[in-house]
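The block underneath contains the structure these notes are about, expressed in structure tokens.
Excluded from the complex is one protein chain; the other protein chains are retained at their positions.
Chain nomenclature is as follows: A and B, assigned in order of appearance, with residue numbering initiated at 1 for each chain independently.
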Amino acid sequence: MTPPSRLHIGAAYYPEHWPEERWPEDIRLMKAAGLTVVRMAEFAWSTMEPSEGQYNFDWLERAIARLAENDILTVLGTPTAAPPAWLVTQYPATLAVDETGRRVQFGNRCHACVNSPEFHAAVERFVTAMAKRFGPNPHVIGWQIDNEYNRVCYCDTCRLEFQQFLRRKYGSLENLNARWTTAYWSQTYSAWEQIPLPIGPHNPGLMLEFRRFVGASYRRFQKRQLDALRPHLKPSDRVTHNFMGWFGGFDHYELTADLDLAAWDWYIGSGHNDPLAQGVIHDLTRGFKRKNFWLMETQPGNVNWAGVNNSLYMGEAHAMAWQAVAHGAEAVLYWQWRSALGGQEQYHGTLVDPSGQPRPFYQEAQWLAREFAAVSDLLSGSEVRAQVAMLHDYDSRWSIEGQRHHRDFDYVEHFTHYYRPLAARNVNVDVLHADQPLDGYRLVIAPALIILNETRVRHLKAFVENGGHLVLTLRTGVKDEYNALLPSRPPGPLAELAGVEVEEYYALEMPVPVQGEWLTGSSLLWAERLQVLRPDCKVVARYQRANGWLDHQPAITETTGGTGRVWYVGVNLDTAAQTKLITRILNTAGIPQIESPPGVEIRTRRRPDGEEIYIVINHNRSGTRVRLPWNGYEHIGKRPVQGTFELPAYSTAVLTRK
Amino acid sequence: MTPPSRLHIGAAYYPEHWPEERWPEDIRLMKAAGLTVVRMAEFAWSTMEPSEGQYNFDWLERAIARLAENDILTVLGTPTAAPPAWLVTQYPATLAVDETGRRVQFGNRCHACVNSPEFHAAVERFVTAMAKRFGPNPHVIGWQIDNEYNRVCYCDTCRLEFQQFLRRKYGSLENLNARWTTAYWSQTYSAWEQIPLPIGPHNPGLMLEFRRFVGASYRRFQKRQLDALRPHLKPSDRVTHNFMGWFGGFDHYELTADLDLAAWDWYIGSGHNDPLAQGVIHDLTRGFKRKNFWLMETQPGNVNWAGVNNSLYMGEAHAMAWQAVAHGAEAVLYWQWRSALGGQEQYHGTLVDPSGQPRPFYQEAQWLAREFAAVSDLLSGSEVRAQVAMLHDYDSRWSIEGQRHHRDFDYVEHFTHYYRPLAARNVNVDVLHADQPLDGYRLVIAPALIILNETRVRHLKAFVENGGHLVLTLRTGVKDEYNALLPSRPPGPLAELAGVEVEEYYALEMPVPVQGEWLTGSSLLWAERLQVLRPDCKVVARYQRANGWLDHQPAITETTGGTGRVWYVGVNLDTAAQTKLITRILNTAGIPQIESPPGVEIRTRRRPDGEEIYIVINHNRSGTRVRLPWNGYEHIGKRPVQGTFELPAYSTAVLTRK
Partner (left out) sequence: MTPPSRLHIGAAYYPEHWPEERWPEDIRLMKAAGLTVVRMAEFAWSTMEPSEGQYNFDWLERAIARLAENDILTVLGTPTAAPPAWLVTQYPATLAVDETGRRVQFGNRCHACVNSPEFHAAVERFVTAMAKRFGPNPHVIGWQIDNEYNRVCYCDTCRLEFQQFLRRKYGSLENLNARWTTAYWSQTYSAWEQIPLPIGPHNPGLMLEFRRFVGASYRRFQKRQLDALRPHLKPSDRVTHNFMGWFGGFDHYELTADLDLAAWDWYIGSGHNDPLAQGVIHDLTRGFKRKNFWLMETQPGNVNWAGVNNSLYMGEAHAMAWQAVAHGAEAVLYWQWRSALGGQEQYHGTLVDPSGQPRPFYQEAQWLAREFAAVSDLLSGSEVRAQVAMLHDYDSRWSIEGQRHHRDFDYVEHFTHYYRPLAARNVNVDVLHADQPLDGYRLVIAPALIILNETRVRHLKAFVENGGHLVLTLRTGVKDEYNALLPSRPPGPLAELAGVEVEEYYALEMPVPVQGEWLTGSSLLWAERLQVLRPDCKVVARYQRANGWLDHQPAITETTGGTGRVWYVGVNLDTAAQTKLITRILNTAGIPQIESPPGVEIRTRRRPDGEEIYIVINHNRSGTRVRLPWNGYEHIGKRPVQGTFELPAYSTAVLTRK
């Protein structure tokens, strides 16, 4: 994780599962595959500390050294997602408690309570020892803290911590009772100790704060590890965590704030890559720190935890790796190198099989490694630049997930519904936290931004005042930061800006027809009855005959008066109409688009010198022809390209203009 | 709840959620809508008693007064469905225990154990204080005890109470063991303390008694509140509880026995009103006390707790309110007036939105209020009169629900299956407890009356001997009051009366064809092989080729000998055949019917002076023409009507004959 002098390809490697005699053969095969980095040790606590205070790091040092001799660098993980049996036996309160009130069993992973003082002590002691030993190691280029945070604990310690968290935030119970409207159902709290950890449906204010508390707990836990690590690291070392894409257990912006680098683990599970929908997760992850990121794990063919653990098509993982790079990845690591003979993940895909021989997939990784090597210098330092931003907000997501109102209304799907037409037009998109300033963008889309605060309202107003184009969608501006309804019609403080307010919203049991001058379609799941507030707000489309309440009422509006524009989209359009709407908005906002055949993705990364690199990926199972509007040079095949060129199934071209 | 001098329209109102400055505007809007009553305080315990013994009733008194100044009367609820945090913290044993053995969390409602002595003490103290303060208030016309009873508790107190309940009922373990056949699976009890609260499937005798025990617990709990209330009430005050229609957690006849008035909360949830099926719930509720009832809550457009919280069509709620009145309602209250800014029900329909402005639905309520005002005097004192009774029995329902034998055989659906053709012919129906005397009816239908006792057998025999027409259906007369099989072929003690017995019953995996002289159809889910016992019992229809056992055997019979008649229907007919059968029976029994276009309901209420009021409701989304066989006067529009007249979508006419 030195600065991106190099585009890395690697794998998770667990030398502790194998006799040391086997290591040379594995490393030979890694080198032959072209791997440049491995991640190690993130589950090896019981090997590194077989009993309290007895450290056993030599084997790991030998592994790092032998890999380095073969030009393979190391990222180390702190193994805190897998506290050993001796630890949880000696300190039973380190075990998390689940929703049913029982201590989690030992025998899987993520069984610890991240608020447990005993666990904190053990983690600090161990991570300090590990950092002292490996921090200075020149072959270790970075660290991963823990692994895929996800456990939520309901123990008494957590309950106390939650109450203290609330006390710090609200100051007084009077304030909390007011913010949460606890007069409702006699929920009034007269002592902090009365407040429960919410299991199942609860007061929306309580539920939202609990999600924030989970994030704050992880952040504090992570900070302890960072504080233990950093004094011993080299200046170039970067520290990260491998997040899980759209996983919604906590606010990832909070968690990445203290890290140097964002990273995520990309698994398809059952089925296949849907590039128009998956691309947004890369952009989401890139947006955590607004920098390039790592793909810390991805599936070599198949996983073992889905209902149907089918394999990706031959070549598909190759295209996926390039998609990650096209969206800002600096490294792609497969999980894992070789199947452990025992343990829960015996059937997960790997590069090398239990017999120690390469699997068929090995060759696909080799292919990718050759290509990465060919363009590593070209891509070094390049970044994705976008004129379109989509605003993302965990609070809004949680607010909606806690009260969907329509069981099929999903924040992530709604977000993706707006992303997909942009992706189809090969438009670079930054996914930003909703509180970010918006200078420099031409178009901002804020899907279902149900929770508003002063910061985001101020930024959005400034953006439009400065000539920006803004798309607001249904469910926007309904609530405040405490998950309470705003005492105004939606979109509340944005109504004036949008020139429109929502008289009523409707969860739909069947689609409702929508018709405008240039738009015909229907709204699914949701429809809002709009009332125009300003003369410069034009009705783009109206409902046709529906449930009576909606008939002939405005469904989509557009302000046309100022330099900037605001669309309010009170409907959830079918795919065809959505594409039409978004394309129209892109054109109005003057956003450049790139035509490409179906299934072919064309993305750009900009070099520090300003040169654009075009990454052209064929996500199809068959070859296709791509037409270039300019003469270029293809850097993998090292050949000039002009007019049309052939792109075989799942393959990639990396081009610059001549 | 003074005697029905007036047809009320109202809403649930929670002034405690709002600053007092807002009240005048809300009350102004209520008055403008035409509301005549509000229900208040049923969840306001923590506001009325912020800590033990510290009462805070002034605000409520001010609210009652201000409403009264605007001609809006008040019903008060005792807030015992929402015990405050301080109470459950001080007395932890007041919290109910769920089926998994855990105390219910604070933070929702209905979290108390209704058998808890500490809870009893707190409730009595509080209700007494509330009754003293508001009982004499002239603007308070009635009281609601608690809210939608539903919690079942599995705590140790409940277990002890259940054992004592059994001891009182059975006297000796010997008797209990015999009634429950505990020799089976060695279930013999040698001490009362051995008897468990049943979780999951258990001995049918135990399961049935537990349901009865839950009802007895609620009745005792309710009685304590009544005893605390009544000494302080005015003579005209009526006390009620808002039941939940077909909710089957306890015997509603038991619970209403001590109340002055029955009431229920009508919610559609997802989808729309099915008038032919929903009408029976009004009749059920009317039957609890054989008097007019209140609709204490109903949905203003949409709810918030269903999978898809779609809105009713514009006008649909209006037709529903009239349907309630047509079936005997004296009042219709919407839940609720205005969305609380916080709390679990933020997205529930209301008349006024979070911004404090009327929602679109407000106008529909206004429309209804105008009409109620127009006919209030006319309807005053009028009641539904019926010549047809359907016998209803919680014991039979529970017996079947505990052992459906066919997973899709549902007591309520079966009951409704018999109700629907009656409703389509606009036949008034009384739904009676199965033990009621049957004098005065011409036709009695007893669907799936699986549990027989001496009372109901005696009444049914007397009814037929006196010339009554009786329909018995499948699963009748299989069990005794202890949920034990009767040592006889079904319908057991009614076999002689019916002239038929059931040789065998069959849960069906596919429909079985049924054929008679004037009936062709098929039986779904269930079929009984009948054996005719008497020469005057005629086979109405036989099975065709089926599973071998049923082939060509009798399926439906009719006794023809005496003055009265008995049909035994051993099949569960498809809709068309069911309609044919029931129409035939109506004609044979000489029950008057009223023709109406599809979706148009015509019901009668009889005034004390004997005059019939015809309430004609168009449940369709479009207007239709209705033909009158006589000249009439329409009291809403105040105009004479003759021949055919137009009834717009979802609108209602209230007619008398000229």
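As a working rule, a residue touches a chain if its C-beta (ideal position, glycine included) is under 8 Å from a C-beta of that chain, and two chains touch if they have at least 3 such contacts.
Not measured: the values here are computed from a predicted model.
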item: Options B:K223, B:R385 or B:H405, residue touching the unrepresented chain; value: B:H405
item: Residue, one of B:D98, B:D435, B:E503 or B:D574, that touches the chain absent here; value: B:E503
item: Candidates B:S51, B:Q194 or B:T644 - the one touching the absent chain; value: B:Q194
item: Selected residue (touches chain absent from view) among B:P19, B:P235, B:G548 or B:P629; value: B:G548
item: Residue among A:Q344, A:T575, A:Q593 or A:Q642 that touches the chain left out of view; value: A:Q344
item: Interface with the unshown chain - residue positions in chain A; value: 14, 16-17, 43-47, 50-51, 79, 82-86, 89, 100, 102, 105-109, 270-271, 301-302, 304, 307-311, 313-315, 339-347, 353-357, 359-361, 621
item: In chain B, positions touching the absent partner; value: 100-101, 179-191, 193-194, 196, 198-206, 403, 405-408, 482-489, 503-504, 506-509, 529, 547-549
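By definition in this document, only the chains that are shown with their structure count from here on.
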item: Distance between the centres, which are taken as Cα means, of chain B and chain A, whole angstrom; value: 50
